[in-house]
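Removed from the display is one protein chain of the complex; every other protein chain stays in position.
The chains carry the letters A and B, assigned in the order they are written, with residues numbered from 1 in each.
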Amino acid sequence: MSFRIASSPHQHNQKTTSQLMLWVVIAALPAIAVQSYLFGYGVLVQLLLAIVTAWASEALVLMLRDKTILPRLKDHSALVTAVLLAVSIPAYAPWWLVVIGTAFAIIMVKQLYGGLGFNLFNPAMAAYVLLLIAFPVQMTQWLPPAALQQHALGPLDAVCAVFNQASCQGLSLEQLRQGVDGMTMATPLDTARTDLMMGLTLPESYQKPLFQGGVGVGWFWLNLAWLAGGLLLLQQRVIQWRIPVSVLGSLALCSLIAWSVNPDTNFSPLFQLFSGATMLAAFFIATDPVSASTTARGRIYYGVLIGVLVFVIRSFGGYPDAFAFAVLLANMAVPLIDYYTRPRTYGHKVVKGR
Amino acid sequence: MMTTALAVLGVLALLFGAILGYAAIRFRVESDPLIEQIDDILPQTQCGQCGYPGCRPYAEAIANGDDINKCPPGGEATVRKLADLMGVEPKPLHEEAQNAVKKVAFIREDECIGCTKCIQACPVDAIVGATRQMHTVIVDECTGCDLCVEPCPVDCIDMIPLIETAERWKWDLQAIPVRMVEAD
């Protein structure tokens, strides 16, 4: 008989990294379904491309770094990165966009920093920002929600569009982007801001078919789906409440104040919360454990920081959505936040170094 | 416009310079002389393996620019600390001396003829005994420097590895011998 020597504890709650990551993907499914329903099957194509690229580049780097490949692929962290990036990219963006983005996320942002757990920045968001800066045109080619599309697209069209930038019938992406009213469509956030620039007040802008009761058509449902996924993650204890609550809370509060000051030029809290990538970012991106703050109090500050930054960039910045920038900026502040929010250890009076 | 900007910058630079300078004087840390600091890092085994008759002379030598990698008892850790202190690159230790097992001297007492030679050799007075009496090593004081082994005329001093006790155990689970037992 032989004995097994192990260190205590000899018991584990049996929740592993790979399970947590898998839960994130599962929770993203409803939103992915909504997104592909509303914005076309291109999303699924992008998803597929991103996942394949992520796995391939992860395996490549692990091989070069002489690490075991399979166990690390199985932690599903690359999968999560791929999913998050794919859903942030316009559904019919050219295929190389997502490939470049995912490869950058995995190789440069994650593995070059030392692999899972060592990256300073959220890989998906860093890649998103890279793409946004390098390929601004392609990155803003959002199609109108399906309800407003002039030309309906089938699954096959999606593949054609992603690889050829035209549907199988030969309609170019520009044509596809035209809404029912014949106008080229942008996201509601974009549209609203452009309108603001053009001197329209927001209530006037909301008259457009893109908006419905003060929030963007389709985008509202998409955000709801993300919210549902987020609640599932909370319920499964994959994420903790602090970051999403503080992100959404601070964003709502800021916009409420601004909106009550001047509803004509400021987005309403409802619009802020349910347009763009708000829910996606609050529940799925800001909560990325690796690049978020690691103390309980720090996570609240971190979330608030993101919320405020989003509000500021959306209100005053020139980019269509603000979450990627906000998250990256907050990532940079994490070491500082962590340092100043160390919890008080049992039996100690105050934390040293403060 | 330009000139004001330059002027402002200049004033600011001066101001910060003054503040920094003041802070440097005001908050200066009184530090030990270098030799003391080096000596504090050395393991004080006093074994002479560095080529100097003791740790302090070696500390002086380092302060005067000798290599920092000559102390085998200190091992890599000491080299690293010395490199930190001296602001130089850590060098690998001279071969052989890579992290040997800790040892202490042990006198086989029934063979000792009481010649006191070992006492004279011991740099830290860790051996007790008197002329023509049996000698013994105070284990807790022995630095394991090896210097007493050579002078002993009857060769009754051994360097034995320090016995590992539960208190000193370093939680090396791999090293636990698993005894195979037949299942019954």
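Rule of thumb we're sticking to: a residue touches a chain if its C-beta (ideal position, glycine included) is under 8 Å from a C-beta of that chain, and two chains touch if they have at least 3 such contacts.
The definition used in the following text is that contacts and distances are computed from a predicted model.
> What protein name does the UniProt record of the undisplayed chain give, "Cytochrome c oxidase, cbb3-type, CcoQ subunit", "ATP-binding cassette domain-containing protein", "Ion-translocating oxidoreductase complex subunit C" or "4Fe-4S dicluster domain-containing protein"?
"Ion-translocating oxidoreductase complex subunit C"
> Since one chain is left out of the picture, which of the remaining chains does it touch in the full complex?
A, B
> Please identify which residue in A:G115, A:P244 or A:G307 touches the non-displayed chain.
Missing-chain contact among the listed residues: A:G115.
> On subunit B, where is the contact patch with the chain that was removed from view?
39, 42-46, 48, 51, 53-55, 110-111, 113, 115, 121, 123-126, 132, 140-141, 143, 146-147, 150-151, 153-156, 164-166, 168-173, 176-179, 181, 183
> On subunit A, what residues meet the omitted chain?
Considering the whole complex, subunit A reaches the absent chain at 1-17, 19-20, 71-72, 75, 77, 115-118, 240, 289-290, 292, 294-296, 299, 342-349, 352-353.
Everything below uses one rule, namely that only the chains that are shown with their structure count from here on.
> With chain centres defined as C-alpha means, what is the inter-centre distance between subunit A and subunit B in Å?
Averaging C-alpha atoms per chain gives centres 54 Å apart.
> What residues of subunit B sit close enough to touch subunit A in their complex?
Going by the criterion above, the answer is residues 171, 173-174, 176, 178, 180-183.
> Using the touch definition from the top, list the residues of subunit A that touch subunit B in their complex.
Its residues touching subunit B are 1-3, 5-7.
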